[in-house]
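All protein chains but one are shown at their positions in the complex.
Take a look at subunit A:
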């Protein structure tokens, strides 16, 4: 019966309030830094949550190519295995992203809105990849200055619709931007770039370029724990942009140490 117990509730409430008062009073009077959420310094994104790993890109004879796998990780968990991290922007630009996937989606939405605005103008103007690159540089740098970065490392590839010149550039989450003939983000900068540097030539045929990127993606799959063997390759040429459907790359596990994992058991177990 609630009616009979009301004095009990009242006294309990009063007691709790008393506890609260004496609990808070001393810490305030000592001027110690408060630990409540409201008073703590305001913090923004400190790290990405759902992430994509490396994107790699190169210029070749007829255009520019990008490659990325289709994995979005949640920490070390392979959370989403069929996610597209290379997207077309307008008719002559490609955007590949590693890092926070939701931030990439937000960036894509922004760029799509702008593409529509360009289209609405109907004056024949087409945005060049260098312009997309510079714009994203400005956005990323501005957001980092607001201490609220978009957590991505982006590759921008494409062909200038006016001059026909090829473009490959990168922007990171603090706004560092540069262009090169070969580029790689994340682990790719460590594992793929050395391969690209050794094998890349400006006059590569499309097939050669594709094979080189596949080799890089294979090495990344072997060595990067956040990578997947399901990849997409996209190309931007003077004919337009094309993002391939995701496909699985061949891998080889015939190495003796893989075939007989116990073979090294008499040593320290490593190979």
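In this section, a contact is a pair of C-beta atoms (placed from the backbone, for glycine too) under 8 Å apart; a residue touches a chain by one contact, two chains touch by 3 or more; residues count from 1.
To be clear about the criterion, contacts and distances are computed from a predicted model.
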Report summary line: Looking only at "Proteasome subunit alpha type", "tRNA-splicing endonuclease subunit Sen2", "Peroxin-5" or "ATP synthase subunit b", the name UniProt gives the absent chain is "Proteasome subunit alpha type"
Query raised in the report: Which of these, A:81, A:119 or A:223, touches the one chain of the complex that we don't see?
Result: A:119
Query - Chain not shown, touching residues in subunit A - result: 109, 113, 116, 119-120, 122
